[in-house]
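Let's turn to subunit A:
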Amino acid sequence: MSGSRSGSLDGSGLSARIHHFTNESVLECYQCGKCSAGCPLARDMDFPPSYLLRMLQLGMPVLDEQVLASLSIWLCLTCEACVARCPKEVGLPRIMDFLRQESLKLGKVNPKAKEILAFHRSFLDSVRRTGRLHEVGLIARYKMRTLHLLQDVLAAPKMMARGKLRLMPPRGAGKSDVRKIFHRTSAADPTVTQPLSSSDPQRCREEQS
Partner candidate 1 sequence: MPSFEPRIIAFVCNWCTYAGADLTGTSRIKYAPNVRIVRLPCTGRIDFMVLLQALGQGADGVMVSGCHPGDCHYTSGNYHARRRWILFRRLLDFLGVDVRRTCFSWVSAAEGAKWAEVVNEFVASVRVLGPHDDFPKRLGNCGNEWLLAADKANSVGPLAAPAMSVAASDARKTMRGVHSQSVQVEP
Partner candidate 2 sequence: MRMGFFPGCSLEGSAREYAESLRAIAPLLEWELEELPDWNCCGATAAHCLNHTLGLALPARILALAESAGLEELLVPCSACYNRLAATRQELQQNVELRPKISQVIEMELAGRTNVVHVINALTRAANNGLATKLKEPFRHKVACYYGCYLTRPLSTASCKRAEDPQEMDDVMRAIGAEPIDWAFKVECCGAGLSVTRVDLVAELSGRIIDDAVQRGAEAIIVACPMCHSNLDLRRGAIQRNRRRRYSIPVLYVTQAVGLALGLDRQALGVHRHFVPVRLPEVSCAARAALTREDVVHGEREL
């Protein structure tokens, strides 16, 4: 898989791991900034996409740390606007995916990304339990995780009225299979889905120590 792309990306640095797992070479980026220019969230990111790539290019441990602890990687919506317009076709979305997983594994998740991570986890919890997403369950779990108990409470009745809230979790979906899938895949890294109790970033850090 690796080696097919340019750049001396051997070694243990973050960019090397990116190359190994995604086959994307950060060295191919020549910093034109087109991705940052087109990224819908660049304004709200701590490091806009091209800036992030630059940090990776230098391959300094300090910068790698900052990348993994950045909010950007969690804000990224994988809308793919960047790669669609990138003159060098650097696969940023794949890189972002990898960085998120890496940041999670190493317990570097940016505190500001707490909600986003919590949402992703609640989502997966819900899917693991019922095989399909149960929106009500998802929101409930999410609120538990983040304690944003009052968010959207006003929306709920409206949705109810429009028959958009489905209280009962879906039945009969291939629960067991999905459970197995979760089991096998998260065996690879246990940090992916966790019981409700844990509030995330801290927990990860503990796991590390």
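Candidates were picked such that all candidates are chains of the complex that A comes from, given by their letters.
Brief remarks follow.
The definition used in the following text is that a residue touches a chain if its C-beta (ideal position, glycine included) is under 8 Å from a C-beta of that chain, and two chains touch if they have at least 3 such contacts; residues count from 1.
These figures come from a predicted structure and were not determined experimentally.
Candidate 2 is the one, among 1 or 2, that touches subunit A in this complex.
By the touch rule above, subunit A contacts candidate 2 in their complex via residues 1, 21, 40-41, 44, 75, 77-81, 83-84, 93, 97-98, 100-101, 104, 115-116, 118-121, 123-124, 127, 131-136, 139, 142, 151-152, 155, 158-159, 162-166, 170, 172-174, 177-178, 180-182, 184-186, 188-189, 192-193.
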